[in-house]
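Apart from one protein chain that is not included, each protein chain of the complex appears where it belongs.
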Amino acid sequence: MGPWGAVRALGLALIAGAWFFAGCSQAERADLVLHNGPEPETIDPQILTGQADGRIASALFEGLTRFNPTNGKAMPGLASHWDISADGLTYTFYLRPDARWSTGEPMEADEVVWSWRRAVTPATAADYASQFFCVRNGRPIVNGEIRDTSRLGAEALDAHTVRVHLENPTPYFLELAASRVFFPIPRRAVEHLGDQWIRAEPLPCSGPYRLLGWRVNDRFRLARNPHYWDAAQVTAERIDILSGDNPSTALNLFLKGEVDLISDRKIIPGELGPELAQRPDFHRFDYLGQDFIRFNTTRKPFHDARVRRAVAMSLDRPRITARITRMGERPSAAVTPAGAGGYQPPPGVPWDPVSARRLLAEAGYPEGRGFPVVEYTFNVGSRIYEQTGVEIQAMLREHLGIRVELRPLEWKTYLAEMSALNYDFIRGSWVGDYDDPMTFLDCFLSDSGNNRTGWKEVRYDRLLQAAAAEVNPQRRLGILREAETLLVTEAVPVTGLYSHVGLYAADPRKIGGIWPNRMDEHPFFSMRRIRP
Amino acid sequence: MNTAPSSPERQALLRFRRNRWAVAGLIFLLLATVLSVFVPWMLAIDPNQGSDSPFTAPDGRHWMGTDIHGRDLFSRVMIGTRISLMVGAVGAGVSLIIGVGWGLVAGWRGGRTDAWMMRSVDVLYALPTVVWVMLTLTLFETRCVGWLSERWPSSIPAFRLAAMMVSLGSVSWLTMARVVRAQVLSLRERPFILAAQSIGVPPVRLMLRHLLPNLVGVILVYLTLTVPAVVLYESFLSFLGLGIRPPQASLGSLIADGASQLNPVRVRWWLLVFPAGLMALLLAALNGVGEGLRSALEPREGDGD
Partner (left out) sequence: MKSWQARLALIPVLVWVVATLSFFLLRAVPGGPFDRERASASREVEAALKARYHWDEPLWRQYARYLGNVIRGDLGPSLKYRNHSVNDLLGQTVPVSLTLGAMAFGVAMGLGLPLGTLAALRKGGWADHAASLLTLVGVCVPVFVLGPLLILILGLGLGWLPVALWGSWKTAILPTLTLGIYFAARVARWMREGMLEVLKSPHVQAARAKGLSETAVILRHVVPVALVPVISYTGPMLADLLSGSFVVENLFQIPGTGAFFINSFFSRDYTMMMGMVLFYSVLLQVLNWMSDLLLRWVDPRIRS
């Protein structure tokens, strides 16, 4: 075996490789190729939690309502119309008579109700079952207090009518009905395959597309679903949805024309965001999300609200958005983004280093003397978090004279430490589940698992309860604003940094039927390729 | 011929001196070490001091430009070189201590002890090192840091660095152990060892005084192979987000950050070229020195000028 033998070996290896590939059928390029971000954990609409997961599910399934692609508001889906009672507690949905699964069976109201009952059953392990708390008995069933799921406030009046009874007037219920956990699922497939019904072949789908193939970490192959009630509007025959988690690669594919749409900002290189946003094929929009900082109120030094306020007042938020994130985010000390459901958040703590120093002195640390070294914890997902940390370090040293160490953690450790309240102050964010401030504010209820600050305040809980029961929308928003003021100006267990800005990539000359909206919903039924 | 034969050490040194690449490499390494220690101290530029001029290209004030925080890249590269060299040296040092110790004991004892020790090496070979490193670093971060931060909070970054170096060293010793063991096995039968044994020299003394000096050549060679490997490994860890923590920087972490500049949209070349160039030179120098050492200690036909 000499050097020429090696060359022969090389040749053989390459030929073997080529033969292997020849075996792979070189399929034609699909009508639309999307890059969806990382491989979804699951596409089962009842148990999924990730955004990438939800996108695939929304291509294959639909709810009673669906999202309007221009503004993210609810519009008729599998239900053609509905009635709402005067007190806002009873909704009657009228299912389309031609609603059917892609395998041909018709869909009826009892299947819808059955699906919902399955979603709230604790054994299904649906993390988003909490979306059903607004439905009568939803909360006790999910908590396991009521075992009989038929007591859920939803019933099939006849083959095509679903009546829902709510606990409270919920102005965003129609949007909830469009969310994934509310999608009806094919009963027959579940009875056959149980938890893994999503692997059924063929998979019965109710949405604009059906599933042809699924290759992990590669792509989903979708084909147009002719049984979809609105199939006439769907023009793309084949869609490929790619999975990958390297943003540079996604960008390269897009620039080379092999990918038509990048739907997730996570898969666009963060450092190039500002430059890319200038291009006509990249679209920036205000997104329903907020970045903030949590303080650990259970231990020194942040158990003292004065210290928390002092730190919050010394954070130069515009500097962070101008230098680090640079996407035109709106700096904000509140936890809800402006405009969510027509709501204007309170301003939160003001930018006031002088008062901050005074507060710090009052708390016993004049000019930062005696202040313990604290750690700012963040996850290593994006360089932006690290860079923000460096800026915060500098700001607090300059304005308050306190020393901050940076503590980067990988994702799961970060989550574990945050839940265990094993941190001083920590980076956090929240993306809204529906277009209303409540989704942000109820994270900080005393008993909410999403609180993670150790802060418990009965006044806050009572305010949110009152808001939930309030019928008048304006008064309701007023109560919410009062609650948020308590949260971000007075007690400050959490202080906002900035509101999220989303970014997606699609060449408007090639792709139509997509519009930027706050919910970042780009329904598949309206997406189309523009033929020249 | 009546020239007095010079000692093997002297001959090795002469051969080394004649190898141009090796000498150049050595000079570069010494220069890099000295500069990286003294220059930032002399110029008194704080590598962690941000400024209001982010992303500036190299100019008179910032010889290598600035990064996103406006920090001077030149001083960061100098600090990075210092830390990279330290990580490489200590990491290789750890692997040296463990590997030589392991190999010595295994080779000397032989029999059952040897078999068990080498089987353990096999087990560790089979465990993917990345997993091991990630595990140990995460365990350190979560279990030890809390305990340490109560006693010496301001030394946490130093402890983290130490943990990283120990962790890297603990995955690099396997080959060294194997090589040392093989060498000890062959040395064990040599007359001078047998003689020492027969006059009752205790084993530990034997190992340290008689075996070790004869292993120096092999050890040195593998050391110069291990240091670049450790430095590159640290770079890979930084790429994954597990490496040197901010605001400290190593050449590896600077390169991992700079790799994002290889994009078709906006290239801030200085953020990659300087750290990567310096690292390439360092690794090349290390390799040159390693080559030089090997050919000095085990001369071959055609070596030398």
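For the reader, a short list of remarks on this structure follows.
Each chain carries a letter (A and B) given by its place in the written order, and its residues are counted from 1.
The criterion applied here is as follows: contacts are C-beta pairs under 8 Å (C-beta built on N, C-alpha and C of every residue); 3 or more make two chains touch, one makes a residue touch a chain.
None of the values given here were measured: they were computed from a predicted structure.
Among A:T70, A:S85, A:S150 or A:Q196, the one in contact with the hidden chain is A:Q196. When the full complex is taken into account, the listed residue touching the unshown chain is A:R215, out of A:H192, A:R215, A:K300 or A:R369.
For the chain missing from the display, the contacting residue among A:D83, A:D98, A:D158 or A:E258 is A:E258, taking the whole complex into account. Listed residues B:M78, B:L211, B:I255 or B:L271: the one in touch with the omitted chain is B:I255. Across A:N71, A:T92, A:T249 or A:S355, the residue that sits in touch with the chain not pictured is A:T249. Mapped onto subunit A, the interface with the missing chain covers residues 1-4, 6-7, 9-14, 16-18, 20-22, 24, 26, 39, 41-44, 47, 49, 122-130, 142-144, 195-196, 198-199, 215-218, 242, 244-246, 248-249, 252-253, 255-256, 258, 410-417, 419-420, 429, 448-450. Not every partner is drawn; the one left out touches subunit B at residues 119, 122-123, 125-131, 134-135, 138-139, 142-143, 175, 185, 228, 232, 235-236, 239-240, 255-256, 259, 262-264, 272, 276, 279-281, 283-284, 287, 300-303.
Assume only the chains that are shown with their structure count from here on.
Those residues of subunit A lying in contact with subunit B across their complex are 248, 251-252, 255, 269, 271-272, 275-276, 323-324, 372-373, 375, 380-381, 383, 386-387, 389-391, 393-394, 403, 405-406, 408-410, 413, 416-417, 422. Subunit B contributes residues 48, 50, 54, 68-69, 138, 141-142, 146, 149, 153-154, 156-157, 241-242, 245-247, 257, 260, 262-266 to its touches with subunit A in the complex.
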